[in-house]
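Our next item is chain A:
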Amino acid sequence: MALILDNVEIHRGSFHLNANLTLKPGTSTAIIGPSGEGKSTLLNTVAGFITPAAGRILAEGSDITQSPPAGRPLTMVFQDNNLFPHLTLAQNTGLGIAPNLKLSPADKSRITQVLTRTGLTGLEGAYPPNLSGGQQSRAALARALLRGRPILLLDEPFAALGPALRQEMLDLVQEICATEALTLLMITHNPDDALRICPQTVLVAEGTAQPPHPTQDLLQNPPTALKSYLGI
Partner candidate 1 sequence: MNTLLKAAALTLLAGSVAAQTETPTLTIYTYDSFVPEWGPGPKIEAAFEETCACDLVFVGAGDGAALLSRIRLEGARSEADIVLGLDTSLTEAAKATGLFAPHGGWDVELDVPGEWTDEVFLPYDWSHLAFIYDKTKLAEPPRSFEELAASDLSIVIQDPRSSTPGLALVFWVKAAYGERAGEIWEGLAPRVLTVTKGWTEAYNMFLAGEADMVLSYTTSPAYHIIAEEDDTKVAAEFREGHYTQVEVAGILQASDQPELAQDFLDFMLTDAFQSIIPTSNWAYPAVKTATPLPEAFNTLIKPDPALLLSAEDAETMRKQAITEWQGALSR
Partner candidate 2 sequence: MVIIRSAPGPIVLALILTLTFGATAALLTVDGSGGLTASDWSAVRFTLLQSMLSAAISCALAIPLARALIRRRFPGRAATIALLGAPFLLPVIVAVLGLLAVWGRGGIINDIITPFGIPKLNIYGLPGILLAHVFFNLPLVTRFLLQGWAQIPATQFRLAAQLGLTPSARFRIIEAPMLRAIIPGAFLLVFLLCMTSFATALALGGGPKATTIELAIYQAIRFEFDLGQAARLALTQFALCGAAALLALSLTRPQPIGGTIATPDIWPAHSRAIRTQDVAFLALLIPFLATPLALLGINGTAALASGLPTGLPKAALTSLTIALASATASALMALALALWLTRLSRVQGVVVEGLGILMLAASPFVVGTGLFILINPIASPFALALPITGILNAAVALPFALRTLVPALRESEQRFGPLSQSLALTGWSKFRLVTWPTIQRPMGFALGLAAALSMGDLGVITLFAPPGIETLPLFMYRLMGAYRMADAAGAALILMALSLALFWAFDRGGRLGTHTR
């Protein structure tokens, strides 16, 4: 599904961010840029937690600028607090199917399937505090999968994981996006992550979210704003 930010302006006090860009259906895009320049703000605006001061957000042609977060054709995995600690894994992921947790036997077998697919076999009854960081991330992805939304937003959910585990998770994301034909938009601090699964990258710096640019090219010939951030 195509995602278009049409002359979007975001104001948060003295902070301003402009975005005018298009993401083609089924593409994977990284968001990269110095801290505090508005990466999370951009993602939160797309997700519907922040209303832009001007401009429109379009998903597959329809205007979703005023839609509530849950009404948008997208799902987001946060940095933390993705899971309710007092609900089991099955319940936490089941929320992706039915927010009132009225789950049919068919729903339940779907949950089991998705848990297996995300490497969480047999953990239906476990509570999040008893899981490892990697397992918690997998569970968040499992729910995103169950929600079946065409656009996936990731706000650095794997930042706290070790390199091997992080790569494992990125591969899982890539595989999911490929099989489900999802449009992916993810924030990262790590150029390697971007290179690994995102052919294109949006640079957020100096008050602007620039249109996507091939990742390889951007990292090899970085503009000044990116240069100092990357430490080159």
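Convention: a residue touches a chain if its C-beta (ideal position, glycine included) is under 8 Å from a C-beta of that chain, and two chains touch if they have at least 3 such contacts; residues count from 1.
A word on the picks: all candidates are chains of the complex that A comes from, given by their letters.
Bear in mind that the values here come from a model prediction, so they are computed numbers and not experimental data.
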{"item": "Candidate from this complex that touches chain A, chosen among 1 or 2", "value": "2"}
{"item": "Interface residues, chain A side, partner candidate 2 - complex", "value": "47-49, 68-71, 75-76, 78, 81-82, 84-87, 91, 95-96, 99-101, 127, 129, 147"}
